[in-house]
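For this view, one protein chain was removed and the others were kept in their places.
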Amino acid sequence: MAVEPIADSGPADSGPWRLALRRLRRNRVALGFLGLFVAIVVFVLAAPLWADHVAHTGPNATHTLEKVTVDGEKREVVNPEGKPIGPQWFGADGKFFLGADSRLGRDEMVRLMYGGRTSLIVGVVSALITTILATILGLLAGYYRGWIDPVISRSMDVLWAFPVFLLSIALGIALAVGGLEVLGVHISGGSLWIPILIIGVVMVPYMARPLRGEVLALREKDFVEAAVAQGAGSARIMFGEILPNLWSTVIVFFTLNVANNMLLEAGLSYLGVGVQPPNSSWGTMIATGNNLITSDPLLTIIPGTMILLTVLALNVFGDGLRDALDPKSKVRFEAHAGVAATGAAGTAGLEELGR
Amino acid sequence: MSEPLLSVDGLRVGFVTEGGRVQAVDGVSFELAPGEVLAIVGESGSGKSVTAQTLIGLTRSPNSRIEGSVRLRGEELIDAGDEELREVRGEQIGMVFQDPMTSFNPVYRIGVQIAEAIRAHRPQTRKAAGRERAIELLDSVGIPNAAQRVDDYPHEFSGGMRQRAMIAMALALEPDLLIADEPTTALDVTVQAQILALLARLNRERNLATILITHDLGVVAEVADRVLVMYAGRVVERGTLDEIFYDPQHPYTWGLLGSLTRMDRERPERLPQISGAPPSLRSLPEGCSFRPRCPHEFGRCSELPDLEARLADAPSHLDRCWLRPEEKRERRLVEGEIGLESPAR
Partner (left out) sequence: MGRFVARRLLGTILVLFAVSVLTFLIFNVVPNSDPAQRMAGKNATPQLIESINEEWGFNDSLPQQYVTMMKKIFSGEMISYEGREPVDDRIVEGIPATFSLCIGAAVIWMFFGILFGYLSAVKAGGWLDTTLTVVAVAGISMPVFWLAAILLNYLAYKTGIFPSQGYVELTENPLEWAYHLVLPWITLAVLYLGFYSRVLRSTMLDVMNEDYVRTARAKGLSERRVMGKHVMRNSLIPIITLFGLDFGALLGGAILIEAIFNLNGIGQYAEESLANFDLPPIMAITLFGAFFVVLFNSLVDIAYAYLDPRIRLGTSAQ
């Protein structure tokens, strides 16, 4: 449309957040997918309930030599050829609802729920790390002229140059063996913190760069000049003037980053260099299921579908969030699945004009 | 007038937006004779730009509702087909926009974009011929060194030169009507005068009818023959330049005139302005839409006045104000000069 309709001059008390909330509420699709995400979270949170009261087993408990009663009949959990039992749904009162996962005879449904927790935790916490670091670095690099910007930007460039997946795998292997010693704290190789930290750090350049771009643009705005004229110091301007205007971008980036990191974790775990046993995630479950794909495809399909649904929900909601917060946003961080899945250094979708 | 070049009757343009329907233009009518300069004046949101853009169908979209009639030499444009409209644009009606920086495509050279305008209607034009013509055009609007500058990119031109180039491009096919939507708003004051002088010259030399959209009455005084004053989507006053400046009939016009800073007057203590703000088009007041800001409002104002000629000796001077002509003549003087006070609250 060539002509902009008259801008929405709503009631006097609509601040930008309330306007955004209104726009978001009107976006049924985004809200629907938010609901999907919430449903998935509830699903994985219910893991202990299901494990204790329905399946009566834990995620790592093996039942190889056992039998389970299905409709009065006793069936082997793992048959002599090593094939695990298929989905029983409610035939065995909820035990082995989705069947057993492998010749280890573990309850797939229970593992799915607990694995989901791991996937979500790794995704969310690593995204928090990425977001916090990227915001700080973006602010510093974008605001200060002088030497800080080149130093930070070049460092980001170097990290960026590494094929991300390769770097993550390399770090994953390197740290899985001996663990990590940082600031006097020793983190063991099998801890969940290893993949969390690796993914969190590796993704920083992809978020820091677009954020830096936005800070650069914001820095030129009049209200910053006004603050300087009033004698405000750098820290105050960065955190008091620029950061508040950055929030909407940061929130959207965070949401999309969770999606991206979950995919990255899945890829790493699939290769065995992400989440380590005894922890399991949807990624490790796909790896396990892959061995039996011809006979029991569901063991691969289901955890993958869970990842797909979660990431999809986050992506759609993240988009809706972006449209609500800033319909004209030109700065983009596209959660690029290419990073996670192909072992290539995928790029963040940068649409900064005039970069 | 004998045969108007452009005849607009009851033009209404509404937009369907998130928050409801907005009537950006509500019943605008006027006629334009060949070679005449009509100025449309108003604040942002008055509907003046939407009116201008609707004339060549730029506001057509799934969200817009356009009614009324726009006739160019008798041919109706409102419901014209896309191909018909395309032929009118550029060839019969040229248009210049407010911001010349963003109105040119930054990745193509100026000469190329001008030649493109020509080729849109004369497809057989060869590249060299197009470029020659572009140079001629740039020269005719006063751009020095046209032969070199024709190969420059938009960002290599200064603001004023870019606007000249825009005008040259709009006139490439020698249309009879030029619509200039706030052509000087984005420019420095000194450059503004040059552009206005250019427009005046073009109008004289080529008998180029011009519709000039602006919020600046100072600009109007320079070039206009007739004036249309718009407020909140409606025309509130219409007349010749002299009528509007010397015998304004609508309080809004008084306010606009009063807020002009003039060299021939004492410097006021405070810059005069019209108090309040234009209404949101989503929730217009009942009756006269200027009422909330008008110190002269009275009971009858709750009824929307028609746009009528209320002066016996000036049948083409129309306004939308219920006050009687004598009252108007009296009340429009504030400390001896035409102006508008704040409404008493």
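As written, the chain order gives the labels A and B, with residue 1 at the start of each chain.
Please note the rule applied: a contact is a pair of C-beta atoms (placed from the backbone, for glycine too) under 8 Å apart; a residue touches a chain by one contact, two chains touch by 3 or more.
Every value quoted in this text rests on a predicted model; they were computed, and no experiment measured them.
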item	value
Candidates B:9, B:31 or B:99 - the one touching the absent chain	B:99
Option touching the unshown chain, where B:6, B:22, B:77 or B:117 are the choices	B:117
Positions on chain B contacted by the hidden chain, ascending	56, 58, 62, 82, 86-91, 94-95, 97, 99, 102-108, 116-117, 120-121, 153, 155-159, 166, 169-170
Those residues of chain A which, in the complete complex, touch the missing chain	1-2, 154, 157-158, 160-167, 169-171, 173-175, 177-181, 259, 263, 266-267, 270-273, 283, 286, 290, 293-294, 297, 300-301, 304, 307-308, 311-312, 315-316, 319, 328, 330, 332, 334-338, 340-347, 349-351, 354-355
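Operating definition for what follows: only the chains that are shown with their structure count from here on.
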item	value
Whole-Å separation of chain centres (CA-atom averages), chain A against chain B	53
